[in-house]
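Dumping the structure here so I can ask a few things about it.
Heads up, one of the protein chains got dropped from this complex, but the rest are sitting where they should.
For chain A:
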Amino acid sequence: MSTPTAHIASIGTALPGDPVDNASLAKVLGVNEEWIEVFIGTKTRHFARDLGTGEVRWSLADLCAQAAQKALAAPGVDPADIEFIVLGTATPDTLMPATVNQVADQLGLDQVPTFQLQSGCAGAIQALSVGQTMIASGQYRTGLVIGGDVCSKHLDVQRDLSGAAPSDLVNFVLFGDGAGAAVLTAEPAGQRVALRHVLNRFTGLGRKPGQVIEWFGLADRHDDRQALTEDYKAIEERVPVMAVEILWELLGELDWEADDLDFLLPPQLSGRMTRRITEELDVPTAEEISCVADTGNNGNALPFLQIEKLLDRMADGHKALAVAVESSKWIKAGFALEKI
């Protein structure tokens, strides 16, 4: 008996509020609008926090539940079938309870196993990996896989950025908030997209983190450590190389040729970096599916936003391959989809 294949039956996403364009962001932060366009290449993003007042309007749980609700409302999916929930995020609302359980609560789900994976850009794919493994085990037939992040927790609108260095500025203009969810099934249902392979591999032995997000407790809440630091130089150097390796490893694993691919979902760092990486990946026959220029880098929501966009275009027999790199501790991630 062969192991069951996981399928994506439906997808749902949630972006908080209206898109914030560069002009508005530039005005609030006091930075140069053109700089954002040229060096970041991101046009709009969404924030869960009011940009004017700094007031929190949506929690991560809110966004994840909204996305999940959309996925569960899709044709061919029954919320009552959900047997597990996996959430990948780097920015949980609280350390306890885990946000996944608040999401379950909002969705009215009970008596199911829940998992929350603490991870950055690879978290959504790690969640897919866990979901795939659970379905492959034969014990579960339907589950919910979610990814989301609320990066605006670190968007301090009170801060004067007029004299800030580019490396500091980037953190304010790169990110956005959002969530996405997919219903995984053991049998083809709904969208009938088979999850052919998932890659999730730590490759950071002996390497300094490319990205660090601190968290603060009562003892160190007044510590003046920067909450979010990135080694942009290392990211620019490493991520394209890793992305190429991921692409070829997935192809090799599936025994697919590069020109078999109809779609390519490249890593979504920023409009500019994603363009560069896509060039390096060099699969001209595949259509690129990207969203970061419109959504900002909203972490674990990105793969779901890409899949949502992909599903609009995918026809039977189409193949797609997604690549993601988590530069925190250099995690390679990716997955392959085929519509059947």
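Just so we're on the same page, a contact is a pair of C-beta atoms (placed from the backbone, for glycine too) under 8 Å apart; a residue touches a chain by one contact, two chains touch by 3 or more; residues count from 1.
Criterion: contacts and distances are computed from a predicted model.
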The chain missing from this complex carries, among "Type I polyketide synthase", "Xanthine dehydrogenase family protein molybdopterin-binding subunit", "ABC transporter permease" or "NADP oxidoreductase", the UniProt name "Type I polyketide synthase"
Out of A:E33, A:D50, A:D231 or A:E245, the sole contact with the unshown chain comes from A:E245
Those residues of chain A that touch the unshown chain are 203, 206, 238, 241, 244-249, 251-252, 282
